[in-house]
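For subunit A:
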Amino acid sequence: MSGNSLFYKEVSVGDELPILPIDLTSSLIVAGAVASRDYTPVHHDKEAAKAAGMQDIFMNILTTNGLVSRFVTDWAGIDARVTHVSIKLGTPNLPGDTMTLTGAVSDKDDATSAVTVDVTGKNAWGNHVTGTVTLSLPAGG
Partner candidate 1 sequence: MPTTLKDQAAIVGIGETEYSKNSGRSELSLASEACRAAIKDAGLTPADIDGMTTFTMDTSDEIEVARAVGVGDLTFYSRTPHGGGAAIGVMHQAVMAVATGSAKAVLVYRALNGRSGARYSEGVSGGPTTSDLIHWSWYMPSGLMTPASWVAMVTQRYMHETGCTSRDLAEVCLAQREHAVKNPRAFFYQKPLTLEEHQAARAIVEPLRLYDCCQETDGGSACVVVSPEMARDLPNPPAMIRSVAQAAGAHQESMTSFYRPTLTDLPEVDLVARQCWEMSGLGPEDIDAAVIYDAFSSIVLWQLESYGFCKKGQAADFIRDGALRLDGRLPTNTHGGQLSEAYVHGMNGVNEGVRLIRGTSSSQPAKNEHVLVTAGVGVPTSGMILGQI
Partner candidate 2 sequence: MAISGSEREAFEKQLEAYVGLDIGLEDIGKDRVNAAMVRHWCEAMGDSCGAYTDPALAAESVHGELVAPPTMLQAWILGGVGMASDESDPRDKQKELHRIFDAHGFSGVVATNTEQEYTRYLKMGDEIRARTVIEEISEQKATGLGIGYFINTRTTFRDQNDTEVGWLTFRVLKFEIAEVPVAAETAETGAPSRPQRLRPAMAHDNQWWWECVDKGELAIQRCSGCEALRHPPRPMCGECQSSEWDFVFSTGQGTVHSYVVIRHPEVPGYTYPLVVAVVDLEEGTRFVSNVVDVDPGDVEIGMAVQATIELVDDEMKLPVFRPA
């Protein structure tokens, strides 16, 4: 990714972010769990996941958070600072599915150059994640 960033003044309420589909592979789920040092068995051990009532391993929350943050900063650029993430969790992310992230700017705060983005990550079973990410952007000249 380049150093290009959005300026606060370039962003309007209602702006939509580029859609980001994420292929949910076992590799991604395990890599995310390991990178977040979350070795809870249901995120890497299929038998443990089955014992917990799921048909396969499923994505941990930190990975969901990491993907949501990536989705927003891919759009906003290197000079954005994420200050707040608030998410509601829904249907699990399982291997073989696809999660499609969509988002739109829902609020702007001129005092802090902060924008709020509403984010939804949907898989075949419904909404995996819905919520908001707040980030401050450079004001721009």
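Behind the choice of candidates: all candidates are chains of the complex that A comes from, given by their letters.
Just a few scattered comments:
In the analysis below, contacts are C-beta pairs under 8 Å (C-beta built on N, C-alpha and C of every residue); 3 or more make two chains touch, one makes a residue touch a chain; residues count from 1.
Computed from a predicted structure; not experimentally measured.
Candidates 1 or 2 all belong to this complex, yet only 2 touches subunit A. By the touch criterion given at the top, residues 1-3, 5, 22, 28, 31-32, 34-41, 45, 50, 53-56, 61-63, 65-70, 73-74, 78-79, 81-89, 91, 94-97, 124-127, 138 of subunit A touch candidate 2 in their complex.
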